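Got a structure here, written out as structure tokens. Questions coming.
We show some of the complex, not the whole, and keep each chain where it was.
Letters A and B mark the chains in the order given here, with residues in each chain numbered from 1 onward.
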Amino acid sequence: MKTVFTAEAVERLKQKLKNNHVDIHLLSGGTQTNLTAISAFLRPHEAAIAANTGHILVHETGAIEATGHKVISIEVNDGKLTPWNIKSALDIHTDDEHMVKPKLVYISNPTEIGSIYTKSELEQVSSFCQANNLILFIDGARLGSALCSGKNDLELPDFVRLADAFYIGGKKNGALLGEALVIIKDSLKEDFRFHMKQKGALMAKGRLLGIQFLELFKGDLYFELARHANKMAGQLSEAIRAMGYPFFIDSPSNQIFPIFPNRVIEQLEKNYAFYVWSKVDDAHSSIRLVTSWATKEEAVASFIEDLKKLTEPKNAWHN
Amino acid sequence: MKTVFTAEAVERLKQKLKNNHVDIHLLSGGTQTNLTAISAFLRPHEAAIAANTGHILVHETGAIEATGHKVISIEVNDGKLTPWNIKSALDIHTDDEHMVKPKLVYISNPTEIGSIYTKSELEQVSSFCQANNLILFIDGARLGSALCSGKNDLELPDFVRLADAFYIGGKKNGALLGEALVIIKDSLKEDFRFHMKQKGALMAKGRLLGIQFLELFKGDLYFELARHANKMAGQLSEAIRAMGYPFFIDSPSNQIFPIFPNRVIEQLEKNYAFYVWSKVDDAHSSIRLVTSWATKEEAVASFIEDLKKLTEPKNAWHN
């Protein structure tokens, strides 16, 4: 039973998507959405394809495999899938019977390393999926940040046009909880709420989710919050770059990955919470800085100030 | 990472349980808690035993089976398991290899039809489980109502003493969402948060759950809310009984099951939302009335008033 709040939220989302035929379901979190959708969409012998950085591949405790499905990993440098690297996965799964059948392409926008898809890139992936009878499923846990990035040329209705299913993340963009899953392809819609209940994803008080999305999409709030997060990330990037530090990847969204000397990282860790992302060499590592709708300008300024104190004047990198 | 709110809520719950050695995890709903706990506790060939009315048996879209485990049904009249009926399930699963191995006993308190366990009954079930190497798992989605029932003689610490794991339901007792799972048996504690993440039950903003339980158990709020729900159910029961209507089962909690002529039910349905529980004969059915912390005294009075108007003076049953 959808509550009034949820019904209204769904109505509003359909307006933003400029499409009345999609099915929209509100779930509590990203892992829950991924596992419920992917297991509902696939038959037992079918597999998902994801970039090696894909959230479902490493950071969800095998949630997809726990529903019985293999996730095929594709090594990429920038977190993004293309027709060419998807095809490479198809090419090694040609042995009927003895191998899983790749059936669903999972991409994240922005990716787990902050990069975003351009309209042209997404169109290419979408065409390839359609031509190869693959379901295109887009993890939009951080979609707001992608859509509000300076380098973005996609709009919400584009996702309806290009994906078979995708979701609009609330939780990482100001909501207490909640992801809005949009199912476009008709054959994927049937009985979806059964799958939600079976996976523990049907909330008794659904209005808790409905109200989140109602408020986020009443006016421009969802995008305002995302723009703020991106702006804070931009200020950080600019200042870090000005000090001469390189980046692991050039990210236009609210996750950035600067590379610092390890001794700088050790000092920063005393006052700031972040992940050390990857080792670059014995003396340097990249870290992940994530800004949000709640990040204060003063916090950014203070981080930059602290970093400056830790940075030698001439050449940061060669410390 | 447990937030401060969650850590405090857990601390408070441990005080109420008078036990510092239990593990407490906050999950969002009952189905999610049941499927995460049961699949974490059992090996692939092990099964759960439940009364035929058990929530996991019929109302969770096969959530337990979806994790690979059979639920063995025991026919009972009052929703409750006893050493004798549990033993009947063990007795038909004696064929090594060809049958599942019953390993976990699932009971609900109150049961799905409103009955509650006495201390003596629960002690008997607990002893039997221990003697037979069975895990005793108690679904307490409505535990507040049981504990505040006039017929109850159990207290929270009794559950720690008698169960291997149980949960304290927040969602059906005033919280926006949330169940507090208490794991007592040491061997069931290991790695539990891995299972939560894998099943999509680890909330990014865990404080949403922590705050609910913090407020409910700060003072006496949890019990106040439950007492109110029970009181409203009691007023309904008393008035309905006074009008001469029988009950499907004598329930001391906040779910009651009066039996009405079908034509009365049809009239009531116009103004009130309830389930028709079961057909009694061609002209009569039982319905389920659930009161809550939010049920207003006026609403109860109005229901009684309306029922009176629909009731013939002499003998309600023989209409």
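We take it that a residue touches a chain if its C-beta (ideal position, glycine included) is under 8 Å from a C-beta of that chain, and two chains touch if they have at least 3 such contacts.
The structure displayed is predicted, hence computed values, not measured ones.
Asker: To what total copy number does the complex in this file extend, with 2 chains depicted?
Answerer: Whole-complex copy count, per this file: 4.
Please note the rule applied: only the chains that are shown with their structure count from here on.
Asker: How many angstrom between the C-alpha centroids of chain B and chain A?
Answerer: 37
Asker: So in the complex, which bits of chain A are touching chain B?
Answerer: 28-36, 60-63, 66, 171-172, 176-177, 194, 197-205, 208
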